[in-house]
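With one protein chain removed, the remaining protein chains of the complex are shown where they sit.
For subunit A:
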Amino acid sequence: LDPGCSFHVSSQASQKNQVPVEHPRAISRTSESDPAKHGEQHEGQHYSIPLQDLKMVFPHGLPPRFVMQVKTFGEACLMIRKPALELLHYLKNTNFAHPAVRYLLYGEKGTGKTLTLCHAIHFCAKHDWMILHIPDAHLWVKNCQELLPSTYNKQRFDQPLEASTWLKNFRTTNERFLSKIKVQEKYVWNKRESTEKGSPLGEVIEQGITRVRNATDAVGIVLKELKRQSSMGMFHLLVAVDGVNALWGRTTLKREDKSLIAPEELALVHNLRKMVKNDWHGGAVVLTLSQTGSLFKPRTAYLPHELLGKEGFDDLDPFLPILISNYNPKEFESSFQYYLENSWLQHEKAPTEEGKKELLFLSNSNPGQLERLCACL
């Protein structure tokens, strides 16, 4: 495989139910594939996600390098790490009557924030929560080909392409809920089309996908309805946003007269900001900060204030920050064994102790860096 970019942090799961007594296997893999049952004894080990689940739960959420790795190895394995276990513990003990708690995953580049988020999403999906996953909020504030004035509010702007892509992926993930949730208001799209009160949410999504002009408004409606109905207790809602610092940063989009657009003038961003507030209950909000893909932020920035800015921090306050750091020795060992087992390291010196020490030194236990190094071996 070509050395692409993959976030190494991801999972390693071994679902082989063969001899668990084999030593390398025992370190790096576990056969427990239900995230709810992951505990401290599984720390450092990889568990795998069945590929059908993968297609359904993560049509758009996984980091690109990890997707390539899954394709190569034929299996999707996530490493069970302490921050993820902590987050799962909080999610398991969520009080659905209280306002949604916001958990913010932060850490340096390449330490595993996106994959920890994916671990949490897999847990919630397995427990029948509704998943609202925005894979990368930065995609909504830059490189937009079409920008239309919003049909709903003249001051804002629509992004039909991004909205329709997201709606398609949302439909894939939450297919089973769409017929059960009914909208509670009538929505008029234009002179000829409208959605009646009481019709399933799936219709709104279809409307958004087929009529691309209305896609952004469809997204807004979906978010509003989900927020309202999750507060009524009909289902649990997980809002997962990767790169949430994009919502309060700057954009590179310009109007026709070449003046810059502020993020709040984009309808998608405006609606998403309302979603991550804690004025609803019945679920949880998990966010990650991401410098990769952020605009106008230095490469070394990773702390909440640096990436979110004052406005973002005040909007999210009070939230629970969870730090994700580099691998500890046990996790590094496990990751190394995983690569060896999958015959990914072809260099003859790689399996030796010296090779391992060299990799440890070169990557400084940073998961992303380790993955890139191993891709070349």
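By definition in this document, contacts are C-beta pairs under 8 Å (C-beta built on N, C-alpha and C of every residue); 3 or more make two chains touch, one makes a residue touch a chain; residues count from 1.
In this text, contacts and distances are computed from a predicted model.
Peer 1: Name the absent chain as its UniProt record does, using one of the following: "N-acetyltransferase domain-containing protein", "Sodium/hydrogen exchanger", "Mitochondrial ribosomal protein S35" or "Protein SEC13 homolog".
Peer 2: The chain we cannot see is, by its UniProt record, "Mitochondrial ribosomal protein S35".
Peer 1: Touching the left-out chain: which of A:36, A:232, A:260 or A:320?
Peer 2: Of the listed residues, the one touching the omitted chain is A:320.
Peer 1: Using the touch definition from the top, which of A:59, A:304 or A:355 touches the missing chain?
Peer 2: Considering the complete complex, A:304 is the one touching the chain left out.
Peer 1: Using the touch definition from the top, which of A:31, A:278, A:292 or A:342 touches the missing chain?
Peer 2: A:278
Peer 1: I need the residue numbers on subunit A that touch the omitted chain, in ascending order.
Peer 2: 89-90, 93, 95, 97-99, 101, 278-279, 281, 303-306, 314-315, 317-323
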